[in-house]
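A quick write-up on the structure given underneath.
Apart from one protein chain that is not included, each protein chain of the complex appears where it belongs.
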Amino acid sequence: MNAIEINNLTYCYPGCERPTLKNITVSIEKGDFLAIVGNNGCGKSTFCKTLNGLIPQFISGDFQGSVVACGLDTQEADVGTLARKVGYVYQDFENQIIRPTVLDDASYACLNYAMPDYVQRGMTALEQCGLSGKKDDFIWQLSGGQAHLLALAGALALGPDVLILDEPIAQLDPRHADTIYDLLREFNEKHGKTIIVIEHHTEYIADYCKHVMLLRDGELAWVLPAHEALTRVDELQASSIFPPQATIAAHRMKKLGALDEKTPLPITVEEGAQVFKLRENAPGPAKTESRASLLEAASFHDVQVSYRSVKGEPHVVFKNLNLTINKGDKVALIGSNGAGKSTLMKMMVGLLKPQKGDVKLGGESIRDVKPEALSRRISMVYQNPEDMFIKDSIGGDIAYAMEVRKVEGSAARTDELLERFRLTELRERDGRLLSGGQMRRASLAIGVALNPGILLLDEPTANLDIATRKEIMRTLEDMKDITETAVIATHDMQLVCEWAERIIVLCGGEVVADGTRDEIFGNADVIKKVGIRSPEIFSLGQAIDKDALCYTIDEFLERFEGRTNA
Amino acid sequence: MASNKMQQANQSQKLMIFVLTMALYGLATLFTELIPKFQVGIVEFSVEFFLFIPLTLAMLFDPMSAALGAATGELVFSEIMLGQFGGLGEIEKFVTVTIGVYVAGRLVADPKNRKLVGVAAFAGTALQLLLGTIVDILKVQFAIEDFEAVAGLPESVFFTEGFAFVNDLLFSGILFALLPTLFLVPRLHGKIEPLLGMAPRSEKISLGKLSAKAVLGCVIAFAVAIAAEFLAENGMAIIDWEADWAESGTAMAVAMLVAAIASVGVVLAMRTKGTKAAQKGV
Partner (left out) sequence: MKAVEKLSESIFDKLSIDFLRNQVLKNAYGNNDTVIAGLDPRILLVWYLFFGIVPWFVSDVTFLLGCFVLVAVTTLMAHVAGLILFLFGLGVFTQTGYLLIVTLLFGGDATAVAPLLVLTLKVATVSLASVTVFSGMDPDKLANGLMWYGCPERLSFSISYAYRMLPILMEEFQNILLSYRLRGNPPEHETLMGKIKYLIYQLKVIIHSFYPLMLNTAKRSRTTVEVLEIKGYRYAAINKDVKKIKLASLQVTNNDLLFLSLSFLWVAVTVLLSTLI
């Protein structure tokens, strides 16, 4: 039996000219683990909302064709009945959590549908998601990963046969991402649930999914088994989806003639290790060298910081932090959530004063300096770009800091920045209404407007699809010339490897490692202790040759070639 | 079937506006509640009104949902969450805010018309303040025994209340309602509606003129608010039993006993209800 059956579905949002979904006919088998891929705006989320009846019952619009989910026609059955068959986890999952405490939220839907055993159901769902220890916590005490698990538990509590997750791991650090997918696999294999994810992290698709569905401009391109789908490299790239790095490496190797045409493309590290081997005349690993000078840009001296907590003792973030960042450093700050990355940045811009110790910028203590007085020397770009937009147009936002300081030639500089970040056409638009990548570029332009000597970036690539992420990485690479010193706090190891010249690893309020990428990624102990997920291509290189330190596909291709007998 | 669907969509949009206004205005009033009020001379300047938030939203969306959302937001965030709940008397604030915001929202047929937006914002605030002032004066008049007999008191009350009204209208009305609304409405118009999946309000899809029914509703609601105020603070003034009471201690003890017995009665009723429910469950 099929979990979902769709016939000639065409849907158009109210007030829209063109239909978002066009003539889709597809059936999804019960027990499938399906990934939906496609470029931005191709109708992935819209498609998923037709499956639980939100479209057309809650969001009106022009709906043609039919959708049958678990035997229920979504136009006939009411949303409540459908919700018990099809669970949905939003991309902005934190808005999906409605009740103040954890168990309450997990059992909320069951209560609303008058199930007498609602607490039990909520509890079971929490146990399945590994949150049972947190049942009495307040929502705001949860980390991002835990909040996502709770949103999942809330959907799960109703006992749906189909689970839909919209970009489940976009906001999570790698460890939590693995947890979520392991859970989904368990639901799929043990409990026979049909799982549908919108996903562009193809390495996860390769590891976990059974089928892949490609949407192209609202039309169904194909549904294929995952292995076959991921090896259609050209088609995927045309929809700005990047297959796993192992696949791309093999694909490029074939084009170069270094790999036999008949060899099936690998999609995981394990498969890749069977396909590639070390070149005989491989060059020795290239050493990365820091270009930083020895002039001090910022430094921390015996810093102690703690936060007031709502209950009980203050929460200590740093006990005794000593750290110096030099002029010209391109630092990546890594470590799990709560390791103190944001706190460190807030201290540098003067928003947070340490209880003990001193923070210096250019050798001068900033204890008695107001943050607004520092803004020409140091600037911070938030993780959430929406918080950076305070004016009604991005042109206005970029100019704001310069105008209130009466900087000469601010209009010219605004034009220049708009041009540089490819925003000139968008200058009158409101930042919040732009696409993810445009928003991010605008926030970067705002950050560098005053030409600060030090630029701090909090998670500049979070919540972006891979294509946009690449674009932002290129922008960051360009920006290396205009900002002297830059610090990026991030979970994105690809960004770390390709951009950073110095990596600082924070763990439990201490600097546990500090060095070049070779020193950090080559150090298995640190990697394990902090829970870093190396880029796939790096892991692939290491799986074949322990001494290999390849951070990009180009580097990989220089060192490895295809096995002749693979 | 089709009309039914339209109705549903409407319901959900109303809920969205309600939630949005409640969260925003609630947050704002929570902060004003926390900022110490200060006085210059005899008059209290209170930066009390973030009224521009519901005013703006009422002009852009369904006025009734925005008005109710604002009143609920204030009640919930600043009164209940902070424990500043003033009992039945809060009904007064609830009703005056609802009426003020609703009327202002209904006045604006097209948010692009800046003049109309300004007039509506000012009128809404003035209405809300006026209703509040009327209630305030009545309140003091009834709360203090022999109000007229106390030398200087009536004059001082009328004077301070009158001055506060004019002052609030000039400060809150212009600075915190008129100007911010004029700033926000044109900027948000056409931008915020798509975020909620709605079509922007325009001349074509305006809500029609303020009907007599709506006006009547406002008047009745205001009457209820005044009544609630009296019940909350001046029950004795209406029923006039207070004088007999305070004179004899035994009478008071009896009254207390009655109150205590009443509450014990409620407790008992609750317990039996609980056991009954439990029995039913078995």
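Residue numbering begins at 1 within each chain, and the chains themselves are lettered A and B in the order written.
Note that in this section a residue touches a chain if its C-beta (ideal position, glycine included) is under 8 Å from a C-beta of that chain, and two chains touch if they have at least 3 such contacts.
A quick note: this is a predicted structure, and the numbers were derived from the prediction, not measured.
Going by the contact rule already stated, which one of A:Glu386, A:Glu428 or A:Glu477 would touch the omitted chain in the full complex?
Considering the complete complex, A:Glu386 is the one touching the chain left out.
Return the single residue from A:Leu34, A:Cys48 or A:Ile97 that touches the missing chain.
A:Ile97
Using the definition of touch stated at the top, determine which of B:Tyr102, B:Phe176 or B:Phe222 touches the missing chain.
B:Phe176
Contact with the hidden chain only, please: which chain B residues?
11-12, 15-16, 18-20, 22-24, 26-28, 30-31, 33-40, 42, 44, 47, 50, 52-53, 56-57, 72-73, 75-77, 79-88, 140, 143-145, 150-153, 155-157, 159-160, 175-176, 180, 183-184, 187-188, 191-192, 195-197, 232-236, 242, 245-246, 249-250, 252-253, 256, 259-260, 263-264, 266-267, 270-271, 274, 277, 281
Since one chain has been left out of the picture, which residues of chain A touch it in the full complex?
Residues touching the hidden chain, for chain A, are 52, 54, 58-59, 79-80, 83, 88, 90, 92, 94-101, 104, 108-109, 111-114, 116, 118, 138-140, 154, 308, 310-311, 349, 351, 371-372, 375, 379-380, 382, 384, 386-390, 392, 400-401, 404-405, 430, 432, 446, 450.
By definition in this document, only the chains that are shown with their structure count from here on.
Round to the nearest whole Å and give the separation of the Cα centres of chain A and chain B.
Taking the average C-alpha coordinate of chain A and of chain B, the gap between them is 43 Å.
Which residues of chain B touch chain A in their complex?
Within the complex, chain B touches chain A at residues 5-6, 8-9, 12, 187, 191, 194, 197, 199.
Over in the complex, which chain A residues touch chain B? Could you list them?
14-15, 56-60, 392, 430, 433
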